[in-house]
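Heads up, one of the protein chains got dropped from this complex, but the rest are sitting where they should.
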Amino acid sequence: MESKFDSKEWSSGVWTHFTDVRRRSPLVQCITNLVSMDLVANTLLSAGASPAMVHSVAEVPDFTPHVHALCVNVGTLTPDWLPSMKAAAELASQLGKPWVLDPAAVSCSGFRLKACLELVELKPSVIKGNGSEIIALSSASQGHTKGADSSHESTEAIEAAKSLALSSGAVVAVSGAVDIVTDGKRVIGVHNGTKMMQKITATGCSLSGLVAAFLAVDPLHPLEATVSAMSIFGIAGELGEEMANGPASLRMHLIDSLYGLDETTVLSRVKITRLG
Amino acid sequence: MESKFDSKEWSSGVWTHFTDVRRRSPLVQCITNLVSMDLVANTLLSAGASPAMVHSVAEVPDFTPHVHALCVNVGTLTPDWLPSMKAAAELASQLGKPWVLDPAAVSCSGFRLKACLELVELKPSVIKGNGSEIIALSSASQGHTKGADSSHESTEAIEAAKSLALSSGAVVAVSGAVDIVTDGKRVIGVHNGTKMMQKITATGCSLSGLVAAFLAVDPLHPLEATVSAMSIFGIAGELGEEMANGPASLRMHLIDSLYGLDETTVLSRVKITRLG
Partner (left out) sequence: MESKFDSKEWSSGVWTHFTDVRRRSPLVQCITNLVSMDLVANTLLSAGASPAMVHSVAEVPDFTPHVHALCVNVGTLTPDWLPSMKAAAELASQLGKPWVLDPAAVSCSGFRLKACLELVELKPSVIKGNGSEIIALSSASQGHTKGADSSHESTEAIEAAKSLALSSGAVVAVSGAVDIVTDGKRVIGVHNGTKMMQKITATGCSLSGLVAAFLAVDPLHPLEATVSAMSIFGIAGELGEEMANGPASLRMHLIDSLYGLDETTVLSRVKITRLG
């Protein structure tokens, strides 16, 4: 029954997903923004996945068929990058490979909003953004949010997320103090993570890459895989913050913690609830 | 009277500027080079500002009107990036928004020198470079300096800086062992910072971004805002170096220190003098 929520089962699922990523080391193609490439790649490597920052449209037909998942992030979008994003997304969808859309700063321009709407048409498995991004994409109306940072709490975006999930067919994830994940029917809250992670650039992009890696090992359960990835990344952040003196040492300890995470720590820290 | 220099007043001004950046969290658009994006964004986040690495010419008309300041850095300039730099700079100037030009490695090619001269025409609020860059830009003659590093002390560039300030209308800042800031009349020296910061790539670019954030909260006093940003960044570097074992740990501790800086530390460490 859908309304029953077994918290122990979810915790165990998080660990199983993570173990699968480490064991199978999925190849994840990332067409991401220029700011985040380094941290996205290091996040995936630390989690045991195999990142490939291949973004040329000239390489998509040869390369994308070999990947296990794809992540597309529009954070520094220019018109010359869009064709490769579309080509890779279309190919991934055709071949039944899971892919993640991160509509970073979607409402910063009409060009970017239009591009994201076109990418949504190509059937992402998961759309992951902050509250403002999900609200903007869901309403498809061009607001002017503040750069890449969110001016909405994730919980304010629940209805928008559900509506976007239903219209797009994607699982929608909203990062925030509480991360929200919904398939339009179920709404799950992930309560891991720390506030200081927002003071490090590209943590959101890195999480999107990690979601793709988790989807790669469980493509038929995008909601569960997304919840697991968000919980694992949040736990690594919590452990990192215990050792950190500021955002730069948090960044280092976050990646180290992700690399070293063990079962006992994960099971004791996973905090997932059913919100709807 | 201009010749009177109240060191206590300047120290207090540095802290006020920094507090304003933290409180108002200005949105700073950075069209910077590919090497520095990560560190520039993290510097701005740690200082409390909100960075936006939006560089597509397709997004400038929609986005630039909403930013509080702009930073343009030509460190990895290619012909296809120049139009967006010019468009953003022109729009910023028209709308009365402060903007910083960092003529990184200006003399490495005729193409880059020409591009920088064109950008100077678009009325930057501040031009910030090392000694060699400011001398080259000021003389507008193409020398061949050594890559991105300076072969001139900042103090050798004082006359060139004054002359460039007078001809361009911009405040000119020269980074070095002593940072120089001039509006063509006053010449201020900032004695904070450490030598090892030059062994970290993109610290200069990050400082330019930080100057833009400080300009955003005090656009009518570009000289004072620039001095404040240079002093704060230098102090963060000094604190960082006390904990560092080399350039990479310095980089981490610098950002952490910037995030954690308090009033007592700032007031006791600010070192600003009147040089002319």
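We just call them A and B in the order they show up, numbering each chain from 1.
Please note the rule applied: a contact is a pair of C-beta atoms (placed from the backbone, for glycine too) under 8 Å apart; a residue touches a chain by one contact, two chains touch by 3 or more.
Fair warning: this is a prediction, and the values are worked out from it, not measured in the lab.
Asker: Give the residue, chosen from A:117, A:166 or A:252, that touches the chain omitted from the document.
Answerer: Spelled out, the listed residue whose C-beta touches the missing chain is A:252.
Asker: Looking at the full complex, which residue from A:21, A:41, A:91 or A:171 touches the chain that isn't shown here?
Answerer: Going through A:21, A:41, A:91 or A:171 one by one, A:41 is the residue touching the chain not shown.
Asker: Determine and list the subunit B residues touching the chain excluded from the picture.
Answerer: Residues of subunit B in contact with the hidden chain: 33-36, 38-39, 75-80, 105, 108-112, 142, 144, 146-149, 199-202, 244-249, 251-252.
Asker: In the full complex, which bits of subunit A touch the chain not displayed? Write them out.
Answerer: 27, 34, 37-38, 41-42, 45-46, 50-56, 58-59, 61-63, 66-67, 80, 251-260
Operating definition for what follows: only the chains that are shown with their structure count from here on.
Asker: With centres defined as the mean C-alpha position, give me the subunit A-subunit B separation in Å.
Answerer: That gives a centre separation of 34 Å.
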